[in-house]
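Here the complex is missing a single protein chain, while all its other protein chains stay put.
And now, subunit A:
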Amino acid sequence: MSETATITGNQRSVYLDHAASTPMYPEAVTATAEQMTRVGNPSSLHASGRAARRVVEESRERIAGSLHARPGEVVFTSGGTESDNLAVKGLYWARRSQEPRRTRVLSTAVEHHAILDPLHWLAEHEGAEVELLPVNRCGRLDVDALRESVARDPESVSFVSVMWANNEVGTVQPIRAVAEAAHAHGIPVHTDAVQAIGQIPVDFAASGVDAMTLTGHKLGGPYGVGALLVRRELELTPLLHGGGQERDVRSGTVDSPAIAGFATAVELSVQRQPRHAERISQLRDELLRRVCEQVPDAVMNGDRDCTLANRLPGNAHIQFPGCEGDSLLMLLDARGIEASTGSACSAGVPQPSHVLLAMGADDVSARSALRFSLGHSSTWHDVEALVEAIGPVVERARAAGIASGFGVVAKAG
């Protein structure tokens, strides 16, 4: 059923963690490998340099074409985290140097840590006033709350950053409305679209946003490469200084092999998006339906309206009452089924997801959820395998939850 032959990390595994990383398209592997066999620094003036430069510029054009941006708006980076940091810090510093009053940054409580942590850093070290706007039970930003927050003192707002779609629960944010609300006061908008591209239609120009993050390994491209799309007129203070590559915004030798594979993957994932979304959302719906058949008290997190306008097609985020997410993960892993608790780890210590907490979940239910994310290599077999395993796994995890007093200690704390 797979659309293309794909590379999987572990042949025996049922891989249900595409939101963490999705297998590279063979075409992207080929494009990267081909470029790896050639010498040439894209900044060099000689023939080899020019050849490498051509690959980079063609890649830039292909990415721009796929996402409806101008080639000059594509700034290559090392991936999502760098793009987010460049957007957040670069915009904050650039805006503040022009207008020192602009220190308010508006974002949401459900952003990825690659947004939240730089924001907290700016608050701690650079005098930023960060307002993380609340979300509803689906994890969606209330645009009126954003409008009110802006209107309170529009002259003090530096920028707005709202993710296109949430990595944990798959909720799609009203990006156009966010852009309109901010632009009414001339405030720039950044969006982290890492999870959205290739899954749902993403049109940079039509969205109205001023900067957008994307990364290779979430859409069938290589790891360690990404881009920030930045409107020409938007000024950014660079994080990396050096050779002046990438419009002087991101110095560092341009990684032509990775970029060649990245561009191929962006192009393919965007071309295939309509069919992919249809197929994957059917699989996801089947997964949800049948898992809930096996575990009747399982609860779906995120938006129950699973249409593409509201939810990513490959995302199934399920809460299993009485089970610890990490018990479920371990038990499934032992059966070759790979999922995610979707939570951030420090030293691998499971923390309750800030996304679920922001959506109103309590500490215990936030720790009893698992994310299953489907992607281009997912098949009916994957869903079957999960459905077969989930009943006994939940039963065991529940017994372990009772044995370790799960829900008792955590509630008291």
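Methods note: contacts are C-beta pairs under 8 Å (C-beta built on N, C-alpha and C of every residue); 3 or more make two chains touch, one makes a residue touch a chain; residues count from 1.
Keep this in mind: contacts and distances are computed from a predicted model.
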According to its UniProt entry, is the unseen chain "Sensor histidine kinase", "tRNA-specific 2-thiouridylase MnmA", "5'-nucleotidase C-terminal domain-containing protein" or "Spore germination protein (Amino acid permease)"? "tRNA-specific 2-thiouridylase MnmA"
Touch assignment to the omitted chain, from A:M330, A:L357 or A:V387, lands on A:M330
Write the list of subunit A residues that the hidden chain touches. 326-327, 329-331, 333-334, 345-350, 396-397, 399-404, 409-410, 413
